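Removed from the display is one protein chain of the complex; every other protein chain stays in position.
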Amino acid sequence: MAASGGSPVRVGIIGATGYVGGEMIRLLRAHPAVELVGLTGRDRKGDPIGSVHPHLASTGLRLDTDLGADVDAVFLALPHGAAATRVPEFLGRGITVIDQGPDFRLRNAADYPRWYGFEHPHPELLDRAAFGLPEMHRDALLSAGAARAAGTPALVGSPGCYPTATILALAPLARAGLIADVVVDAKSGVSGAGREAKAEMLFAEVNESVRAYGIFSHRHTAEMEQELGALARGTGTEAALAGIDFLPHLIPMTRGILTACHVRPTRPVNQAELDDLYAEAYDGEPFVTVVDAPPATGHVLGSNHARVHVRVDPRTGRILAIGVIDNLVKGAAGQGVQAFNLVFGLPETAGLEALPLAP
Amino acid sequence: MAASGGSPVRVGIIGATGYVGGEMIRLLRAHPAVELVGLTGRDRKGDPIGSVHPHLASTGLRLDTDLGADVDAVFLALPHGAAATRVPEFLGRGITVIDQGPDFRLRNAADYPRWYGFEHPHPELLDRAAFGLPEMHRDALLSAGAARAAGTPALVGSPGCYPTATILALAPLARAGLIADVVVDAKSGVSGAGREAKAEMLFAEVNESVRAYGIFSHRHTAEMEQELGALARGTGTEAALAGIDFLPHLIPMTRGILTACHVRPTRPVNQAELDDLYAEAYDGEPFVTVVDAPPATGHVLGSNHARVHVRVDPRTGRILAIGVIDNLVKGAAGQGVQAFNLVFGLPETAGLEALPLAP
Amino acid sequence: MAASGGSPVRVGIIGATGYVGGEMIRLLRAHPAVELVGLTGRDRKGDPIGSVHPHLASTGLRLDTDLGADVDAVFLALPHGAAATRVPEFLGRGITVIDQGPDFRLRNAADYPRWYGFEHPHPELLDRAAFGLPEMHRDALLSAGAARAAGTPALVGSPGCYPTATILALAPLARAGLIADVVVDAKSGVSGAGREAKAEMLFAEVNESVRAYGIFSHRHTAEMEQELGALARGTGTEAALAGIDFLPHLIPMTRGILTACHVRPTRPVNQAELDDLYAEAYDGEPFVTVVDAPPATGHVLGSNHARVHVRVDPRTGRILAIGVIDNLVKGAAGQGVQAFNLVFGLPETAGLEALPLAP
Partner (left out) sequence: MAASGGSPVRVGIIGATGYVGGEMIRLLRAHPAVELVGLTGRDRKGDPIGSVHPHLASTGLRLDTDLGADVDAVFLALPHGAAATRVPEFLGRGITVIDQGPDFRLRNAADYPRWYGFEHPHPELLDRAAFGLPEMHRDALLSAGAARAAGTPALVGSPGCYPTATILALAPLARAGLIADVVVDAKSGVSGAGREAKAEMLFAEVNESVRAYGIFSHRHTAEMEQELGALARGTGTEAALAGIDFLPHLIPMTRGILTACHVRPTRPVNQAELDDLYAEAYDGEPFVTVVDAPPATGHVLGSNHARVHVRVDPRTGRILAIGVIDNLVKGAAGQGVQAFNLVFGLPETAGLEALPLAP
């Protein structure tokens, strides 16, 4: 079991050949307390990593047959349903699991058949899993870390990209019981759709066009409702958060998510009140900044930073809360590393200090 | 005064050097009943059009000093406020005016200082102007055409790009009194921002990024509220349409607007009812198609087509209405030509038959 | 057999589901002398065209099982090798064939195994085929048309996209025996790679990146050498054109090809001489314009226009000749229509008058 001070944490990545897997390697390779010891991916055993991720060729890493014996933690970047079947074995071997997929995000086992179309094979693990959004569940992650140090490997369900941006944008309002009604209208770059060859994701199809997708049925809705509903517990606004109107769009860019959350408040609010709520929520957070000017996804590209912007319209009384992230970093790999740091008693920002890339 | 059958209508374009001006030339040059007789633009007198719009070089047209004497109609593509001062002169000379800017779109003179920051110099003309959205105001445009034939030049205020997509998406619901609350979340390519050199519109700033802008203050809100409010008159839902939550976003593409209109209905509706409402509204419309699959802006690129998609969410009871257009065609130049056709007794589709360009 | 004056030419498209097929429909649907009577594509029999090409939904066309009996001409948009086996049957039925693929572009049967890796099944047809670049082979196309009118169906091998831009840029120099050495460095949008789902053509792979491909082995080299060599015949420069250094690049855009042809001339030339050569070559050509300013692919987007720019460097004595086209129009579907027009005695520009789309 790796200690936080001494020898590095030995980490494997299952599903290293996709976009999230590549991003995990990019981040963990630069992590001061991590040693990458096992990278597995479909049918690519022994291949140099550069044959799959050309940008990572200089690492000299290779894809492995299997994880090897002596691993402290694994990150799983697998299709939904695939992680659920494999996690018990890892936990049984004493390996902490950070699952980048959805299999351990939802508390209610019934949500899996409902939103994902499969019966969860290990519903008993759902309560054990920590929801890996540190800004909302830091204590749970630290507790899981304490248990890990005491011998019980941790299980983290790392949140989805849309929920990350949305929950960060709305949490202070949800907690304050201010959300009477909310429309979440999100825009995403295409890297979130993964690396599989699909005709609809060809450059010529995506370029110079925008479209909505997953209308009324996007699976990330479940996470948003679970987490925002939990934040609103006791405020009398839970019902409003049980039926979120979530609409994602695909836009012609590679990385980045912007969610615009249109809120009808339960009572009149003014800007100063909102400023206080958000300052209270995020002051001191290393990766969340409340900004005065409308944020762009380009402001956080390649980094684990999230930016949140909130405004009340004096004309209509409505509130607009915007969140922006890089979907592959704060929306996936970076978020996983942030949770991992907490679980392993490392500085929360370790390996995540890189500034955004612009232009 | 040009007749619809015989000699072509002699048309000038004031403001021919911008993107809308260029698009007017592209369309009118191919219009079977139009002769382009005067193209004016800032400081470019006598220059070949190809020096300003390289793609139009093969037309052999030149930028003119002034309109010349014998013009039947002018299209104005000018900054807001500039058209208002010049229109009386044109009308006085018997010239029909299609204003592509906002100066003659709003009925209430008080809306100009409120939304645009200037006092309208000719409020007496606002009632005379027809709102140039043929799908909503075909009769008014035909009446203006009849008056024109009888010697009174017509004045058309061609709608803005966002209002066009939004009104087409929402009109059937507004008319039926179904809108209890609406959020209009729009995404636009950057050509709508015009051709002026602004650092924030540089490729390196726009590419790989998305941002909201004009938060709570975009001027097109006024048009949407005016037109949708008028459609809802007598339904008891006017108040809901007097405070529309409109949020535009800039996305990294050149052309295209998608508006996602999130509606809380006044009463439960089912999909069949919506299908009927939209079929009734748009069957037979040459440029509006109600589609079953979520539309993309790429499906209408370069054409005057609009696509509308409407769905009710059985889970939440909400309605989603999406509209897509090419902002420079159905959202500007093409729409102007469509209204012009009606005013001059020409087939409504004349000069607008080109199919969209894809991929 | 369709006459040029009276009833429309009945045209089928084999391979209507790809990008070139879609572009053929877009152009031919607007062609004043064509009736589209058969659109076939893989496994899509009976489907509305909008299910494959959403932008063409308004045409109301459907994909057909087969061509039907009464067809005057077919356009083939098929993978290389596939057309060669099917053409004899069409010709046998008296149907004129415009092949958009490479199977009938090369005169020398040995070039097929060499460049394309297959033995041509009907080498006897290669001499019969006209190379469908009207600016170079107008007489041959007109002769094929005369034969067609007399009862012998025509066979046209429509040139590739890179050769079109390159040959137009270099032809005047080749003909004048001025090319001692030439490097052709080309840049293309990705639509030329077709519509098949390949991971390397995903938006996330193509966006924000440029790469060379087909190094020393791109099949279009054969066409360039054949055609430019033929133009140079008798000038003593044939050898220089038998080993063209052709390098294509993939750049992050959908449409457009720019070829930069770097020429070491056989003797010193001056700009006036070049201007004369190019004016002589292209004056009066409806689709080729010699321009003084460096052309951009954006200047011809969506149109059948080509632009050519030629300059001599007073410092080094070298010549630069640049050609730009839209690869799907002048580089594919539009070129095919242009040749078709000649073969059927129609105005060469019929169906091809649309101006480019910009911005």
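Note that the chains are named A, B and C in the order they appear, and that numbering of residues resets to 1 at the start of each chain.
Definition applied: contacts are C-beta pairs under 8 Å (C-beta built on N, C-alpha and C of every residue); 3 or more make two chains touch, one makes a residue touch a chain.
Every value quoted in this text rests on a predicted model; they were computed, and no experiment measured them.
A.B. asks: Of C:Gly68, C:Gly94, C:Pro113 or C:Gly243, which one is in contact with the hidden chain?
C.D. replies: C:Gly243
A.B. asks: Who touches the missing chain here, C:Met224, C:Ile322, C:Val337 or C:Leu355?
C.D. replies: C:Ile322
A.B. asks: Give the residue, chosen from A:Pro153, A:Gly302 or A:Gly334, that touches the chain omitted from the document.
C.D. replies: Final answer for the missing-chain contact: A:Gly302.
A.B. asks: Just one of A:Thr221, A:Thr254 or A:Gln338 touches the chain that is missing; which is it?
C.D. replies: In the complete complex, the chain left out is touched by residue A:Thr254.
A.B. asks: For review purposes, identify every residue of chain C that touches the missing chain, sorted by number.
C.D. replies: 181, 183, 185, 187, 189, 204-205, 207-213, 215-216, 243, 245, 247, 249, 251-256, 258, 260, 262, 264, 294-299, 301, 311, 313-316, 318, 320, 322, 359
A.B. asks: For review purposes, identify every residue of chain B that touches the missing chain, sorted by number.
C.D. replies: Counting over the whole complex, chain B touches the hidden chain at residues 19, 189-191, 195-199, 201-208, 252-254.
A.B. asks: Over the whole complex, note the residues of chain A touching the chain we left out.
C.D. replies: 19, 22, 26, 29-30, 53-59, 191, 195, 207-208, 254-255, 289, 291, 293, 295-296, 298-303, 305, 353-359
Basically, only the chains that are shown with their structure count from here on.
A.B. asks: Taking only the C-alpha atoms, how many degrees of rotation bring chain A onto chain C, rounded to the nearest 5?
C.D. replies: Angle of the fitting rotation, chain A to chain C: 180 degrees.
A.B. asks: Quick one: report the Å distance separating chain B from chain C, using the average Cα coordinate of each chain.
C.D. replies: A distance of 37 Å separates the two centres.
A.B. asks: For chain A, what residues touch not just one other chain but two or more?
C.D. replies: 189, 204-205, 207-208, 252-254
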